[in-house]
Every structure is written in C-alpha cells, then in structure tokens.
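Down below is the structure, laid out as structure tokens.
Complex shown without one protein chain; remaining protein chains in place.
After this line comes subunit A, so read on.
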Amino acid sequence: MKNKRYFQFIAFLIIAAFAVVGCSDKSSSKSGGTSSGEAASELTYASTSDAAGLSPIDTNDSVSSNVTGQIYETLFTQDPKTLEPEPLLAESYETPDDNTWVIKLREGITFHDGTPFNAEAVKYTFEQIKDPERAAPRASLLAPIESIEAKDEYTVVLKTKEPYGPMLAALSHTNAAIVSPEADKEGDIGKNPVGTGPFVFEEWVEGDHITLKRNEDYWREPAALEKVTFKVVPETSTAISMLETGEVQFIDALPSDQLPRIESIKSAEVQKSEGTRVSYLGFNMEKAPFNELEFRQAVAYGVDQEAYVAQLNGLGTYNESIIGPKVFGYNEEAKNEGYPFDQEKAKEMIKENGYSGQKVTLLAANRDNYMKMAEIVQSQLTEIGLSVEIETMEWATFLDTARKGNYEMTFLGWSNSTADGSELLYPNLHSDNIDSSNYSRYNNEAFDKLVQESRSTVDQEVRKEKLHEANIMAIKDAPWIVMEHGTVTAAYDKSVSGLVVDPTGKWSLYNVSRK
C-alpha cells in the first residue's frame, strides 16, 4: 500500500512537471533563427545583448541603433566609405545664413503605418528629441537648434542660436532618425517601431530575438533580404560557434583575442577596416602630479603603444593624434606631434622632476581591452621608476567613479558615432563637460575656444583648421595619451554579400543579400 502511494506521488510529480513545461511553451514557440532550413533570403545576426528599446529618440546604445538603423531613416546619411554626409530623406539643403538651414524633403514617402512623411513629421520628431519631459538621452545632438519650422509640406527650416558646424553629422546620427508622429502619439514606438526604412518590425521576444521583415513598399528598390533576425547571444565564443555551424550568419565587433579562431573558420569571411574609435590613457587633471605637464610627458615617453597594439592580432593601429585618421578634422601632420616612446628620456624626466617612486593607481574597467592596456602600461611605467597599482571595476561602477573624478589615471575609449572631430573634442575635453563626459577634467581656455569655433563655424574648411589646431594643442598638453585607433570588424558567412561596416561601426542591411 505504502509503495503504491509513493509511486502515485512520484507519477504525479512527473506529470505536474511536464504540465508546467508544456504550458510554458506558448511564449517561446514562435521564434525563428534556428539553423536548419533557413532560406537564402534570411539573415540572422548575433548581438551580445538585447536592444534597450526600438525608439531612436529614447535610446542611445549601439545594440538598439543596429536595429533602429534598419527600421528608421535620417534626413542625411554618411557614405559608409568616406563618411561624407549625403541626403537620404532630405532631397537638398541650403544655408541662406549661418544660423538657418532650409531642408527640402523627398516627396511621396510614407511611414510603415501609412502616415505620410513630411515636414510636420520632422518637426514633431525633433521637438520630441529636444523636449526635456521626454528626456531623450541624445538631446544634446540637437541642442544648438532653436526653432524648427515646417515651412510647407516638404520644407523644414532649422534655426540655430549660433552657427552649428556639425549640423549635417548630427542629422545623420541614428538617434536623429524620423519617427511616425501618429505611431508615437498613439502607441509606444519603443515596442512597436514605425519608420520609413527598408525593414518593417515584426516581432520582439525580449531578451531573445527581434525579427524584421522586408518593407515591400519601400520608397527605393526593396531590400534583397526578406527577413532579418537579431538574436541575443551574450557569449562571444558561443556566437562564433553559431557562425561556424550556420545558426547565425553575421557577427561584428570581434574581440581581438578571438580573432585567430574566427579567421580559421572556412565558411566565414572577416572584414576589418580602420574605425573612428580612439582608446586612451587619461589623466585626472585636477590631481597632482597628474596636472603637471612634466609628469604627463614622462609617462607619455614611457608608454610603448606598439607593444600593446602588437597583442591585438592585427586590430587597432597606433598614431599620436587624438583625432583619428577616419575622423573629420584629422590632419596627417598631427600624427607625429606627440611624445614617441623613449624609455631613457622618460626615466630621466622622472628622476629630474623628483617623481621617482611616485605611487600611481591605474583605474581600469573589466571589459573590452582595458585590463590588457592597464597591465602593459603598469609594467612599462614601473620600468621608468613609478610605483604602479591597478584598480579594477565593473562597468557601471567605473563610469560613476570616473565621472566624479575619483581616480588618478584611467583607460577609456570613444567611439565617435558621427565621425566629426568636434563630437570628439567637445564632449571629452571641453570644460563645459567637466562632471559629465570630460572624464579627464581638462580645462584649457585656449583649447575650449578653438573647439567652440570648430562647432560654431559652418565653413567646413575653417572647421578643419580649427580642429587641427585644437588637436595639436591637446596632443602637446597630453591630458590623454592615445593607446590605439580602433579597427571595425565583422565576420559573416560566405553566402552573405554587400555588407559594409562603416568606420563608426554602423552597418545597413539594405544592400545585403545571400547567395
């Protein structure tokens, strides 16, 4: 009897377990992206994390931008090779005076929900971005714009407080993409995005995948791919295995230590090209002795960046210029204006200025290549006579600590998403941004003035000169010592063609097809 009851109970448990599991399938049964039988007009991309949201107004992370970039479009776009701004939803523009931008829009375009694309839509979107209530994370992109006027159905007039040089770069930014006003007013475009782009939103299983399908009524030729899936695969090594087995066809931002493995996959192609990202060793300019030029120079002479770059398996290049070769405002002359590796000179300067045995703490976030940089720099600086320790932090804690200036020297990088030099120097080194994005707390009036001029000049040649001057000043003053200029990367199945990763790391799936 007892046995019978016992077995009945076990049987009950098993049935209950299956019932629970069986019921739970509804939410996840309808998903795509598995390996077998995937049609040649579909593409699955492995993303290291999930999108934060699908509204370009309310997000500011590259994962979300990867998706929104396929659904929405901007007024201008940067050519993926040259990064020159060219009209997309705009047809043409003129600047009757330095503070006025008259933008003529393309006619006959509709959003995915049927709402017409017109000047009102542009006005609505930009006003939303600027609205403090909405708290758009990239409100600063359009901050210099004072008023937005829909002059007629297809003409928008933007007026700025003072001339805004990087206007076209700002209007090409994914976060300045135009959204359907109807969809935004009536629903949540963060969940149900509605744009004018080549792909239409289909499904989002949060934390798992996002599916888009081809926009058959696209205003240009419809895309070649019928369906694209953004699959969340947090582990890079798992994503690489999936690329190898064909479960995904495209991964990007390849980590340097995994590169040899990826390159050994026979069915995959690897794309590498110079990017806009700059990684640097930054000093806290409000603390001694880091605020002393001699100290920073000695450190700069003592750091051998080539030794670091040599460990990146061919990703990354070194050049002394803060504004990298792919960024607007770069001038070849800048690349030798810094302090090249010279250990003897560094040792001498340390001794002469009484820095011998100086205790230094390097703050490093435990992600990307920051730990690697810290270890290499630690050993190099120890050799020139400093006493160096490394402090490691997790990313969120790091950001908070660095922003508040609670560090001595640290490593960071800047992925310049508009590829404009002003967008590098202003947020990172202008004194306006101490306590926010100017982590080095660099405060130099002459430099500020040059950067300000580079922003408030519309003449692109003049801007270039101002940026070059500011760049040289910062290289000499050395609040940052460049560690590397990044390489943008992608690996994809050999059946994929037409994929171009631009120097900012962005890509569009519009011209991509599969054989």
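Criterion: a contact is a pair of C-beta atoms (placed from the backbone, for glycine too) under 8 Å apart; a residue touches a chain by one contact, two chains touch by 3 or more; residues count from 1.
The rule we apply is simple: contacts and distances are computed from a predicted model.
Going by its UniProt record, the hidden chain of the complex is named "Nickel import system permease protein NikB" among "Sigma-70 family RNA polymerase sigma factor", "2-hydroxy-acid oxidase", "Nickel import system permease protein NikB" or "Proline dehydrogenase". Of the candidate positions A:144, A:275 or A:427, contact with the hidden chain is made by A:427. Note on the undisplayed chain: of the listed residues A:201, A:355 or A:414, the one touching it is A:414. Within the complete assembly, A:232 is the residue of A:232, A:388 or A:512 that touches the hidden chain. Of the options A:102, A:150 or A:205, the residue whose C-beta touches the omitted chain is A:205.
Seen across the whole complex, the unshown chain contacts subunit A at 2-3, 5-6, 9, 17, 20-22, 24-25, 27-29, 31-35, 49-50, 52-53, 60-61, 132, 135-140, 188, 190-191, 205-209, 231-235, 237-239, 241-242, 244-245, 247, 394-397, 399-401, 403, 412, 414, 417, 427, 433, 435-437.
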